[in-house]
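Before I ask anything, here is the structure I am working with.
Removed: one protein chain of the complex. Kept in place: all other protein chains.
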Amino acid sequence: MKAKPIQDSAMEMQPIKFYQTATFTVGNRLLGEHERSVQANMRRTNSLNSGHRACQGCGEALGARYAIDAAMRASASQLAAVNATGCLEVFSTPYPETSWQIPWIHSLFGNAAAVASGVAAAMRVKGREDVRVIAQGGDGGTTDIGFGCLSGMFERNDDVLYICYDNEAYMNTGVQRSSATPPAARTATTAAVGSAPGNVFGTGKNVPLIAMAHRIPYVATASVANLRDLEFKVTKAMPIRGSRYIHIHVPCPLGWGSAPADTIKVARLAVESGLFPLFEAEHGEIVNSTKIRRKVPVDEYLSLQKRFAHLFAKPGDSTRIALIQAIADHNVKRFELLA
Amino acid sequence: MDKPFAITLNVGSSLANKTGSWRTLRPVYLDRLPPCNHACPAGENIQNWLYHAESGDYASAWRALTMDNPLPAVMGRVCYHPCETACNRGQLDEAVGINSVERFLGDEALKRGWKFAPPAAESGKRVLVVGAGPSGLSAAYHLRRLGHRVKIIEAGPLAGGMMRFGIPKYRLPRDVLDAEIERVLDLGVELELNRKVTDILAEMREGSFDAAFLAVGAHIAKRAYIPAGSAARMLDAVSVLRSMEGDEKPLLGRRVVVYGGGNTALDVARTAKRLGASESIIVYRRTRERMPAHDFEVEEALQEGVLIKWLSTIKNMADQGTLTVEKMLLDEKGFPQPTGEFETLEADSLVLALGQDVDLSLLDKVPGLAIENGVVKVGPNMMTGYPGLFAGGDMVPSERTVTVGIGHGKKAARHIDAWLNGKTYAPAPKHELAEYDKLNTWYYADASKTVRPMLSLARRTSTFEEVVKGLDETNALFEARRCLSCGNCFECDNCYGVCPDNAVIKLGPGKRFEFNYDFCKGCGLCVSECPCGAIKMIPETI
Partner (left out) sequence: MLKQTEGSHAVAEAIALRRPEVICAYPITPQTHIVDGLGEMVKTGDLANCEFINVESEFAAMSVAIGASAAGARTYTATASQGLLFMAEAVYNAAGLGLPIVMTIGNRAIGAPINIWNDHSDSMSMRDAGWIQLYAETNQEALDLHIQAFRLAEELSCPVMVCVDGFILTHAYDRVDVPAQEQVDAYLPPFIPRQVLDPTQPISIGAMVGPEAFMEVRYLAHHKQLRALGLIPQLSDEFKRRFGRASGGLLRTYRTEDADTIVVALGSVNGTIQEVVDEMRAQGSRIGSVSICSFRPFPLDATREALGRAKRVVVMEKSLAVGLGGHLSDGVRKSLSGIVLNGYTVIAGLGGRPITRSSLRQLFRDAEQDELEQVTFLDLNADLVAHELAREAQARASGPTAEAILRRIGTVASQIT
């Protein structure tokens, strides 16, 4: 299953040893600046600045700043971003305020990938290939309505890094189900009532795997709970020419019914339970996976979110929880998530 | 750029939207009291000196440490480290080896010849300290640093108190002790040896002392009624250990029995082994779990071949050295009860280690004192019933350890200083405790405790060389870095990184952080993800 990485071993993330917090914290006063994360730097871009209207504890706002700041550093601040319609766009640019500190354009819901392809083409033709292009959107804009344009971009191998912020539903319009919504989750269009409460246990739609099927140079999944891993992947993706795709898991306290202060904790549990595997692929082959540090059963993750509360209401839906656990177990095996 | 109206916006315009108005709770940075600091009888700011040690700045670490305790090399060898028992890391994997790091810093200071800074100004006051044990030396140190003239009068031939005359060399090498005492005296503390103070008030008058701190310790061995033949060799532990300091070592014979269950009993038993006893037996009336001695000392003793007879009392000792021993049983309340079963035990000498009493004779003429259970009662300001007369260490009600003594010395010095200036010393109110549940331990790297190397068994029982070695620099640094920095910001940048609203301002290395309340929405992610629990949410004032 695993292929040898095409890049040399220097591209592996080097964990910091011997320091209190290794690579788990954002920074460390005992480390040199170059060994810390981009976020630790006082001169980080703050691509998504204060004053935006995201909810308290919004995982997407955090993920966006993490990703774009890392991209700005990797591209020496030569970057333009294209945003799909969705939470990120709406809460960041309500006239007359914008929180973006970088060149940024919002066109429509389903065309971020195509618009970005156009921006990249223009940069190329103008001899400004040093200006890199990022397209970003939520799971709705990526896995559903934007899917055609995304696939077209992949097939042409357009020089764009597409970042999907996956909060597993159409949050901006009121928490409706998308093809990224996990099984059993309650949304506005998959109510937690009846004999099969919450979202269906369907075939799912794994866009990272679909991206891999296009054999584009680089595909990765990341989480707001693991900043260093996320930054590593963005930094690795930026200098590559051609289509790249990064899928970031971002909890939504409002939609998921979790406490705003728990956003990172919930994201961490998703990774540690195996439900959200962290891996990298190059040209269609998986080359690396980030190992689970302390494995937990899916219950620990699910029980923090009201969108799964119906699974725990008396007498408890052990059947469905077991099915979800099976998904996690399958991921652990498939992506070799345990050391 | 001629931007179209409303469709295209300028960078920075979102800063007009003060999202701080959304809050109902606001985060505040706070320092919480680390459990190690809280538990230390000497009141050391352990988290603080570990913080300095972590970056390799051992000099700063040592200076921070010695703000409270002048004898780290000693403490790093003899302290029972309640800090480690309280250490939050113990709930994660194992407690930080605080004691090991303290020893390392103490040894490093001795190696490099670091000295204490002299007092900034002289106060013109004179303070008398009676007893050059840990408590007296600590008081002298702190008083001197506050600018007072200090004189210590010590009854024994050498300074050190129980550190010298109670703790064996294999636990505390004498060159270390000497060097640390010397360093205190180098501050300008006067020391008079070989003089026992008999009348404290007279002494104070004659010396024109403005106040006095008494730390005479507890050097009188308790005795038990054990009928013995006139030739039976029965000694007490205090004098046995004291005599170890002289040139003439005590003659205990080949078979030594030690009666008692405290650390002193173990010290004697292990000393006996090193003196050549082929059998060194401790007789104790209760069980190992009930033994007051620290378990690691019991363990080390057993490794060295010391034997222990549990649940036994000594009835008498015959001339030839035969002891009659009665077997005991614990009743339901845990008290030992005689069973009526006897056995004999051969011994060349019997050493009684049944506790110590204080020689209070110097206080005979002092009115207004409260003496209970053989110790002098003092107020929270360490002052006895007589104004200007302070006391600490083993002579006041307390747990009897070097660390406690050192703590008393510091506390008393502060109160004396205030009293001399006609004021009262009110310690700052303590911060709330940094409990384990306030931490986010995910962020700490997996790191097991470094074990201190130990002398091989063969050498342990034949010499008085130090049994437990110190850590080298690499290990000490590693150990210091295991510290979770409970309740105190160690600039991990987490809050700065996890705020979705970029509402944390990083002030720069060493300057920590500030919240930008204009934009903080009060989500609480900073509190959740602060590894050391140095942030909390409080209700917003609306």
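Some points to look at:
Order as written gives the chain letters A and B; numbering starts at 1 within each chain.
Note that in this section a residue touches a chain if its C-beta (ideal position, glycine included) is under 8 Å from a C-beta of that chain, and two chains touch if they have at least 3 such contacts.
Quantities reported herein were computed from a predicted structural model and do not represent experimental measurements.
The hidden chain makes contact, of the residues A:L108, A:I240, A:A309 or A:L323, with A:L108.
Here the missing chain is touched by one residue of A:L30, A:A61 or A:L79, and it is A:L79. Although one chain is not drawn, its touching partners on chain B can still be listed: residues 1-11. Although one chain is not displayed, its contacts with chain A can still be listed: residues 77-80, 82-83, 89-90, 92-96, 98, 100-108, 110-111, 114-126, 131, 148-149, 151-152, 155-156, 158.
In this text, only the chains that are shown with their structure count from here on.
Taken together, the chain B residues at the contact with chain A in this complex read 6, 9-19, 22, 54-55, 442-445, 478, 481-485, 490-494, 496-503, 506, 508-510, 516, 518-519, 521-525, 527-529, 531.
Taken together, the chain A residues at the contact with chain B in this complex read 17-22, 24-30, 36-37, 39-40, 42, 46, 48-54, 56-59, 61-62, 65, 92-93, 95-101, 227, 253, 259-265, 268.
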